[in-house]
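To start, the structure under review is shown below, and the notes come after it.
In this view, the complex is presented without one of its protein chains, the others remaining in place.
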């Protein structure tokens, strides 16, 4: 989806677009129809297209969500009055959000594995590429670029571990107030209703869970996991941007951005765009949390409606950033000569601590502590997280 | 712009859409072209259309912003190499953002005046409509609905006063690093360059200001003013939603929303959507502030890019909410009978304080303090803010 | 710690106070001393007291953190020059933060179990207490208070599950740049250094992890888990506050707050204070995330310093809210008579959907769907989370 306000947006293709959301809602209605009437041959999927978006969106305000309009359209075009019977608007919207989110997560997982491969390579390849560690902007003691890449990898393992721990995304099927009263009425009993709900969830490939109309932790849990990645990518972008400064020059993006007026300029564009995501994502998650805390009654009076845009933005931006971070890391150019020269220039500072410990302090390369072991540990940890990296 | 994720989005029409942003950028280039060459007959405006959006957006990532691609397109189609000469990407993006924001503010101002008219009417009409004041959810002492409307009006006057105090929106024209070096080189001197910058700003109807590439207070100042309205509309939405509860029933939206499954339901949809905005807007403003604080160097490495989406969302949502709030207030149904009945039911509680003061405490209508004077004061204040309300 | 700005603060006792933080830092130095010199009989613990706080805090600004001043004091008073040798300031501050956080989590876990017991009791006891479900503020279909309590319990199980999944809190021992160079220098090798780090962590009862000076996910992971509880408690507070409104009156806090001027008023104070936490916590977590994303180099230039106050506030507030929520739920008064009366009053609305499904629609109690099964499921889930609840 073209978005001049968020360069790189195309990387998310049709994930979590209006069209995708609409299609997901239709899929939910289809799954419910089939679960309710297993022999049905009705297919709703082709009945609604992107051409309907404008009118559906215009109708959405009347009820506060787009479901009533969509249901009317589906019933009219399919001639099937039973469409949506037993569901409530929130069932459809929430399950569709989950379907969109799942596609985003799949894509992110793919690009995260690309990042992992690149980081494993960088950490292993630069085990002995000595460079100055910097603390509070100043030269501190020596480190290696391999260890820096390893701490990025450590962060990637942690974020991935966290995402993997998230509960499987569930369908939302509860009826008007999360009691499944209408499904039970229609199915002829609560067991049959619960069974239909399970069936519909399975048709969508989603987990089965009790209704969560006002218990929104499944969304915030995933949002927080996305922000954990945003934090990491923002940090990597920050590190690369800093070390790409011409006075430092120890890193460089494989393909830098140009300038509209200054010839020859090579900007660390991917880093810059990753930093953007790191500055933006926490606000969206905070909005989702405030909304979760305001989710009163059996359907909240505004908190629910707050979630959709925040979740969409957070998820799409995350897909974009995952891809950008993979590109950045795969293409990263490490200038080990500059690092080595700087270690010479900074030698006296970098070894001052060692001398104060009574050590020789004559060669920064001899004051690397456990850098090598820490790299190995990070690689081992990664091998557990991504089984088939090697 | 159809957006299923933000019901009501159509109310903002084409304000701050991608198309509008693109057109604004072209307008900036046009104004600069004319300021640089007053006799030019080149018209860039029709050379780029919405059909170019996809390719421009795709190109935008390479440099981190869409200007280089746009400039190439304009130069190619116009055959004029001088397009953009002297400007920098940030000049074009920032000035275009300001042009989009100005349209949003114009629209908001229009709807705010509608709100003011409605509130003046409500406050005046319900001077003596006694109802329970509620504190910490519980009945406290009596008040009038006129005074409640007057405190809403008080908030509207304050937010409007604040928006009116914002500095006029300026163009951004500074060249690569805010020194106007390129304009000076091209114009043959700094005075001529400053004069061109002034000319271009005036052609766009914008104020003239020193370059603000990293001094972002003009944006945060306006963003904060928009959030001040969001706070108010969220509060009004919250009050109406509460007082629309069936157990209370003292207020009702003129046209309530329906349900996809429950017949006869009338939901306070506008209130709900206003609360949504009140929960969302502060996050966008916080993002803009964090970005402002990270605006280092002569163009920041990510903070600038963070602003565009946040500002667009905040501004568009504000336009939507301004219109919704106006509709809500114009259509608000006040059930004075229910208020009066409740005052009878709650009489003993509402007059307990008066009795504890040694007063008669026999009639809530006799314990309204300065409610009447406070209403008058709010009306007088409003008459100063909106000169031609009456 | 007395804090007029956050009523209820005393519930957190000395958790995460300045005194506790100071003591924790001393404990870190002690553990490191013992790990470095297992036979040492030096005890630092009594050498520094709350009386030193003012001067240590005053000195803290010079280096940006309080460690240098503390180390100087400990060396002077103990006469042991080896105090802190091999560590860096961030090792001490981070490990002390973790120790404070652990105490907060222990306390929260205790009160969460109290909440679980209360909710299990409420859900089971009110399986058949029919009340109106409310969606978008309006009566929808019938539900039971047991199911409402069960969805609260569902949220508590989810939040607890999430906290339980957090990685164990690790010590931070990495030396100036996370390479353990100084420990290795002092211990005579990297294996010995890593062994010392492990020993120190174990003495503090903390997990062993690679240095995380700029990989801050261990903190954000725990912060997010705390916000997950805040969301839940805010929601419970919101539900109770709403249902405590005099017009509704279906719930009531066991001991309501009074008013400074209105006799007889009983405010839902605990609910109000829980809502406060729900509105506040997301901002602190967002700050921690923005800081994590800005954690560049081997020690960041401001992001690290941003964390301490945010984490302290979030953790202390969480301890307070955990205790308040437990009290609220243990003392909650459920007015089943009011619920039953309301179901009668609202009968026509509550059964409209059932009638539209072709059902009898004559008795709200016959339209509860799977409420009973959902309660049972929530109780079973809780029995897995808290093994010894029954």
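Points to keep in mind about this one:
Letters are used for the chains, namely A, B and C, taken in the order the chains are written, and counting of residues starts over at 1 for each.
Methods note: a contact is a pair of C-beta atoms (placed from the backbone, for glycine too) under 8 Å apart; a residue touches a chain by one contact, two chains touch by 3 or more.
On a predicted model such as this, the values are computed, not experimentally measured, just so you know.
Interface note: of B:294, B:311 or B:339, the residue touching the hidden chain in the full complex is B:294.
Within the set C:102, C:252 or C:312, the residue that contacts the chain not displayed is C:312. Between the chain not shown and the residues C:8, C:155 or C:178, the one that touches is C:8.
Although one chain is hidden here, its contacts on chain B can still be listed: residues 64, 85, 88, 133-137, 140-143, 147-148, 151, 154-155, 158-159, 161-162, 165, 167, 175-186, 190, 193-194, 210-212, 214-218, 220-221, 224, 227-228, 230-235, 238-239, 242, 275, 278-279, 281-283, 285-287, 289-290, 292-301, 353-354, 357-359, 367-374, 377-378. Contacts to the hidden chain, counted on chain C, fall at residues 2-11, 18, 21-22, 53-54, 56-58, 60-68, 71, 84, 86-89, 92, 175-176, 182, 237-238, 241, 257-262, 267-269, 271-276, 278-280, 283-284, 286-287, 290-291, 294, 301-303, 305-306, 308-310, 312-313.
What chain A contributes to its contact with the hidden chain is residues 134-141, 241-242, 244-248, 257, 259, 261-269, 272, 283, 286, 290, 294, 342, 346, 349, 352-353, 356.
As a working rule, only the chains that are shown with their structure count from here on.
Taking each chain's centre as the mean of its CA atoms, C is the chain most distant from chain B.
Averaged C-alpha coordinates give centres for chain A and chain C that are 25 Å from one another.
Inter-chain centre distance (chain A to chain B, centres taken as mean C-alpha positions): 29 Å. Among the residues of chain B, those touching two or more other chains are numbered 241, 257, 259, 261-262, 267-269, 272, 283, 286, 290, 294.
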